[in-house]
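A single protein chain has been removed from this complex, and every other one stays in its place.
Let's turn to chain A:
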Amino acid sequence: MLDSEFFRRWMSATAVSVDREAASLTALDSPIGDADHGSNMQRGFLAVVTTLDKEPPAAPGAVLVLAGRQLISTVGGASGPLYGTLLRRTGKALGDADEVSEADLAAALRTGVDAVATLGGAAPGDKTMLDALLPAVDALGDGGSFAAARAAADAGAEATTPMLARKGRASYLGERSIGHQDPGATSSALLIAALADAAGSGASGE
């Protein structure tokens, strides 16, 4: 079973890796975006960790709802409402139980990912964060492991490189968006990797 401490570890691990990868996320965002994804995510997750440290919620769902709210109010770019919605909806789907099972988390995460798809109006193959998140929730479903979800998210992020962007600023570039890995899919893979790290089931760091 997973308690609120696990979910705080997940958010902390995400903050650490987003901080470490901020420059490379921004580098990915330079050719096809507005070159602020790394710094935006860094600012958002710093606010998440600061808030969770100050007033740690007792329930797993509440950890994610609070984290999502911080992202919406601090990120400043489209990744704020998108990641904020992902975490808030996942947290709401978990309800107010003190502990949740891995199956509960898998189901809740799928609810959160579906909410992101609805908010952004994107479909698989549009070169967005969904291309990392959907394979991850598929891998996590049916009793899959966090390590499998991590591998699926990484593969999904890499698979965005040859795609043509159909959403966001990159979509204005048309054919020129091809050949660059999507920054949002890349940061989504970091979020799933941090989940595996929090569970101790993935190779950490690197």
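Definition applied: a residue touches a chain if its C-beta (ideal position, glycine included) is under 8 Å from a C-beta of that chain, and two chains touch if they have at least 3 such contacts; residues count from 1.
We take it that contacts and distances are computed from a predicted model.
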item	value
Options "Ion-translocating oxidoreductase complex subunit D", "Protein-methionine-sulfoxide reductase heme-binding subunit MsrQ", "PTS fructose transporter subunit IIA" or "Electron transfer flavoprotein subunit beta": UniProt name of the undisplayed chain	"PTS fructose transporter subunit IIA"
Chain not shown: contacting residue from A:I32, A:L82, A:L105 or A:L140	A:L82
Option from A:S24, A:T50, A:S73 or A:S101 whose C-beta touches the chain left out	A:S73
Those residues of chain A which, in the complete complex, touch the missing chain	34, 36, 40, 69, 72-73, 76-82, 84-85, 88, 119-120, 168-169
